[in-house]
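Right, I'll just put the structure down here and ask away after.
A single protein chain has been omitted from the complex, and every remaining protein chain is retained in its original position.
Going in written order, the chains are labelled A and B, and every chain counts its residues from 1.
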Amino acid sequence: MKVIVCIKQVPDTTNVRINPETNTLVREGVASIINPFDVYALEEGIRIREKHGGTVTVLTMGPPQATDALREAISLGADEAVLVSDRAFAGADTLATAFTLAAAIRKLGAIAVGTVPAGQVDIILMGRQAIDGDTGQVGPGVAENLAIPHITDIRKIEEIGGGRIVVERLLEEGYARLATSLPVVLTVVKEINEPRLPSLKGKLAAKKKEILILKAAELEADPERFGLVGSPTQVMKIFTPPKPSGGKKFTGEPAETVGALLAELAASGISIRRM
Amino acid sequence: MNYFLTDDQKMIRDLAAQIAREKIAPIAAELDETGEFPWEVVKTLAQSDLFRVFIPTEYDGLGGGIFEMCIVVEEMSRVCSGIALAYAASGLGTIPIILYGSDEQKKKYLPRLAAGEILAAFGLTEANAGSDAAGIKTTAKPDGDSYIINGTKQWITNGGEASIYTVVALTDPTRGPRGSSTILVEKDHPGFTFGKKENKMGIRASATRELVFQDCRVPRGNLLGKEGMGFLVAMKTLDQSRPGVASQALGIAQGALDKAIEYSRERHQFGKPISSFQGLQFMLADMATQVEAARALTYAAARAIDAGEKDVSKVSAMAKVFASDTAMKVTIDAVQIFGGYGYMKEYPVEKMMRDAKITQIYEGTNQIQREVIALNLIKESVRAKK
Partner (left out) sequence: MDPIRVINQNCVGCSLCVKACPYDAITLSGPPGAKPDKATAVIDLEKCTLCGACVEACKRYKAIVITRTTFKGQNLKLYSGIAVLAEHRRGKLASVVSEIIGAARELQKDLSAPVSAILVGSGVRKYTDELLSHGVDEVWMVDNPAIGDFDEDVQAEIVAEVLLERRPEIFLGGGTIVGRSLLPRVAAKILTGLTADCTELAIDPATMLLRQTRPAFGGNIMATILTQNHRPQMATVRHKVMTPAAKVDNPQGTVIDLSYIEVPKSKIEFLEFVEEKTAMVNLVEADVIVSGGRGIKDPKNFAVIESLALATGGAVGASRAAVDAGWIPYSHQVGQTGKTVKPKVYIACGISGAIQHLAGMKGSDMIVAINSDPNAPIFDVAHYGIVGDLFKVIPELVRRLESRE
C-alpha cells in the first residue's frame, strides 16, 4: 500500500486573537502545530501500513518552516517527507492548493523518494479540515484534480483488498457504509482512531531525515493555477467576530427565554444545533 | 532554569513530560483510589521507546545512562510517582543485568526490557532483613543443572507484574553474606508464586507483593556474575539506582511546589491572593531552593555514575537522602498552603504527601544512607591523611 498523508502546519488557533483597539491580528507567541485532524489521518496511514505493508509519505504545501511539521510526522512514524514550497504558491486559496497538491501527488507517483519506490499512490489521507481555514475543501479538490473518487468524514476504514476499500462515512444522522476503488482520497474525523505519541527512535530519525523539497517548476503543471494567481477567492477584509457579551440573563416563560437565547446566538453567528 | 541538558536529553524530557500530561494526569487520581496497575501507561512508554533510554545500543537500547533514566522518572513523578514507579522499579531490576550479566543473559533479556515488552523487579528485602540486608535467609541450593530457591521476599515493587526478577539468595548459607548470589528468576519458573498485593499509604498505583519461592527450580545459567557476588551486585546496583529514587522524590517535590504556587495565586483571602503574604512567600522560597538543591545533587550523582566514576556511593546516598527529605517537607508545606482544601482528596497535594513518605524509607532507609555517607567521609579522611 502506498499511502500519502497530506498535512498542514497551522498556528495553534486558540491563541490567535484580534486586538480590539487596532482591529489587527495579534499572535502572541503562537506555536505552530500539525493540524490536529491531520494527526489522526497520519495515525490511520501508519495503521494501514502496519496491517497491509507498504509505505507512508507525508506531504505538505507551505513555507520553509513547514519542515518542522514534516519532521514531527516522521517522529510519529511516517517513512518519508515531502515539502512543496515556492514563492509562487503563496496566497493560494483552496482551489489553488488542491491543484498544487494534486500536481505534487502525481509527481510522487512517478518518482522514488528515499525508501519509498515510484509507483501508483493507493490512498491519500488528510484530516477533514484545517483548524485555521476551517474549509474542508482541499480533499475533494485534490480528488477532482486527480480524477479519482473521494469520501469525506471517514470514521472507520473497515477493509482494504483487491483494489477496493470499504469505509464508514459520518453523516449528521448516523453513518453510511460505502465502498469504492483505489486510488481514493479520504478525509478523516477524530472518531477514527487514537493517535500514538511520538517515539524517541522516531524523533532521532526525524532530526536526520532528508526532506524532499519540490519547487513549482518541478511540478510540471500550469503555473497560472498556482498561488495567488490561481485563486478565484480573495480575502477582502478580516475583523473581530461579535463576542457573546458577558452575563445576559433571560427570565420568563421557557418559550420566550429559549427563543431569546437562540436569537442572541444566531446574531453572533453561533449555532449549537448538531453538526 | 537552564540545566544545560543536551538536545537528546531535552527530547527525552519533553516526551516524558508529554506522556505525563496526556496519559498519566487523567488517570492518576483514579489509580490512586483503585490501586490498579498502570499497564496502559507502560504500553505508551514502551511504544515511545522510553524503556530504551538507559540500555546499551548493542541490546536495542538508545545508549543513555542513569541521567536519562532520572529525567524520565522525574517528569512522570511530577504527575504521579506511583505510576512512575512501574518504570523506575523496572529500571532497578534491569541494572544488575546491565552491570553483571553475561552477553548471553543480556541478549536474552535486555532487548525485551528495552522494548517495554516485559518489566523487571529487584528482590532483596525480606521480613527480617531490611536495613540489615545481610540477614537474608532465602536459599538457592545448587542441584545439578539448576538452583532450587526457597524463601520469601517482602515488599517487592512490580511483584506479580514483572516478568523477570533479580533475586539475591544464599547459594552457600555457611558463608553468611559471602555465600550470597544474584539469580535471574522468571515469572513462570515452577515454584514461584506471589503474595497478596499490599494496601499502601501512598504510591498506590504501584504493585507491591511478596515473592514466594517453594522449591523453585531455576537453570544454573541464570546466575548473574559468580556465586558469592550476591551482595556486591546488590550494593553496586543500589549505588546506581539511588539517583532514580532521588528523581522520583524530586518529581514529587516539584509537582507539589508547582501546584502550591498556582493555588496561592488563585486563592484570595483578606481581599488579596495569598501569594502576596510574606509568610507564604518565605515558605515557597524555601521549598523552591531545596528542590533546586535536590536536583543539583541528583544530577551530580547521575552524571558521576554515567561518567564511570569509581566512588559514587557517597554522592548517590546524599542525593537520595536530601531529595527524599525535601519531598517530604515540600509536600507537607504544600498541603499547608492549600489549607483545608489541601486535606481533601479532591485536591492533588494530599496524595503527593502520602507518596513522598516511602522515598525516605525504601532502597535504603535515610538512616542507612547517612551511615553510608558518614563511612565514606571517614574513609576519605583516612585516605587523605596518608
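Convention: a contact is a pair of C-beta atoms (placed from the backbone, for glycine too) under 8 Å apart; a residue touches a chain by one contact, two chains touch by 3 or more.
Note that the coordinates shown come from a computational prediction; the quantities given were computed from them, not determined experimentally.
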Using the whole complex, pick out the displayed chains that touch the missing one.
A, B
For the full complex, which residue in A:L95, A:V113 or A:L200 touches the chain that was left out?
A:L95
Kindly note down the residues of subunit A that lie in touch with the hidden chain.
11, 13-14, 16-19, 22-27, 30, 63-65, 85, 87, 90-91, 93-95, 98-99, 131-141, 143-145, 149-153, 166, 168, 170-181, 190-191, 224-225, 227-241, 244-252, 254-255, 257-259, 261-262, 264-266, 269-275
For subunit B, the residues touching the chain missing from this view:
26, 29-30, 345-347
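Here is the rule we go by: only the chains that are shown with their structure count from here on.
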Here the gap between subunit A and subunit B, centre to centre from mean Cα coordinates and rounded to Å, is 43
Tell me, which parts of subunit A touch subunit B in their complex?
196-204
Over in the complex, which subunit B residues touch subunit A? Could you list them?
8, 11-12, 15, 18-19, 22-23, 44, 47-50, 52-53, 62
